[in-house]
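Entry: subunit A
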Amino acid sequence: MPVRRLLALMTAFLTTTLTVMALASPTHAADTLRLGLLRTLSPAPFYIAQERGYFRDQGIDLSFTFFQAAQPIAAAAVAGDIDVGVTALTGGFFNLAEKGTLKVIGGALHEEKGYQGSAILVSKAAYAAGLTSLDKLPGHSVAITQYGSSFHYMIGRIAEAKGFDIKTVTLRPVQQIANMVAAVGSGQVDATIAIASQAKPMEAAGQAHILGWAGDIVPYQITALFTTTAMTTQKPDLLHRFAKAYQRGVADYRHAFLRLDAQGNPIVDSAADAAIPAITAYVFTGDPDARAKILQGVGYYDEGGALDVADVTEQIKWFRAQGLVKGDMDPASMIDTRFLPTR
Partner candidate 1 sequence: MTAGLRLVLDKVGHAYDDMTVLDDISLTAEPGRVTVLVGPSGCGKSTLLGIMGGMLAPTTGTVCCQGEVAPDCLNPLTYVFQDFALLPWRSVAGNVALVLEGRLSRAERADRVREVLALTGLTAFADAWPRQLSGGMRQRVGIARALAVRPACLLMDEPLSALDAQTRALLLDDFAALIERSGTTTVYVTHNLAEAVRLGHRIVVLSRRPGRIREIVSIDRPLSDRRAGDADLAAMEAALWDMIRDDAAAAERDGPVSGHVSA
Partner candidate 2 sequence: MPRLDGPVPFRGGGFAPQSRAWAAAATLLGLIALWQAAASAGAIPTLFLPPPAAIARALWHLTVSGELWKHLSASLSRLAVGWVLGTVFGILTGIAVGLSSALRSPAMAVVSALFPIPKIALVPLFIIWFGIGEGSKLATLGFGVFFPTVIATAGGVDNVSRGLIRMGQSFGLSTWEITRKIVLPGALPAILSGFRVTSSIAIVLLVAAEMIGADRGIGAFVLSAGNLYDTDNLLAGIVLLSALGLTVAWLIGLAERALLRWR
């Protein structure tokens, strides 16, 4: 009876799989916490805090869950796969937050005057054809990842700052950051926004021109720390301890990378070299140029992991005005400021 044998085989397979899965899943200790993040340089203070045992000191067994893209991190929190996350504030994030299940609890990366975070990068051809300043952007094409992304928001705020309508630029969603840079490099689009570690080498190689830095024009909260509403109500104590460890990481990070000298240039000393191994445990692992890449790519974090509440409120308003975020929830109710300071 081949059918019966097949059924028996399938049953045996299923039983084995379930047993293995049951054995493989770790037993939950009281204070485990799962953090969702991108494997990039931007969550560096978390790497430092983790490697230096600051979470352990708070009695937290923190595990990192890495994602390929920013959007799914918020979705994973809603689905219960992670407890806290650090992600870009985007239309998608706010739409999920509108459902009342997410709360922003602290700041992370911030575009800041004087710190070279995100550059407005212009293709060689467009520059030669006269796109030499930001107010000339109207009529040009700009690559972004997706509608409602941080890049879309930055362009929108730059348009406001420079006094033109965002509708006068042609937005080209190309899904991935690598595609945006490639599109400018190959002249497929006129401009895009690129982080310093990508923009600077392209300008140095003569492949593109940097027209300015987002932090100088529109300082804003680019990424933030968030958790679920359930966590804030059920485990506030755990979050408080988590926030303390995070603040130590931020303090170390700021000391290592964000001190400027009198001329506004970053001070690089033994503090930076001491922090780098904690970062290379997660990114640029084994890369001989890791040190240079980290020094070129570090972004600004506010003191104490502070959250720019005014800016987050502004972002929500902007996304709503663009029709990218629906709903009329009070922005304040998407934010919980009990755990970390505000800016």
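With respect to how the candidates were assembled, all candidates are chains of the complex that A comes from, given by their letters.
Here is the rule we use: contacts are C-beta pairs under 8 Å (C-beta built on N, C-alpha and C of every residue); 3 or more make two chains touch, one makes a residue touch a chain; residues count from 1.
What you see is a predicted model, and the numbers here were worked out from it, not measured in a lab.
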From 1 or 2, the one in contact with subunit A within this complex: 2
Candidate 2 partner contacts - residues on subunit A that touch it in the complex: 71, 74-75, 78, 90-92, 95-96, 99, 101, 143, 146-149, 170-175, 179, 183, 186, 188-189, 324-326
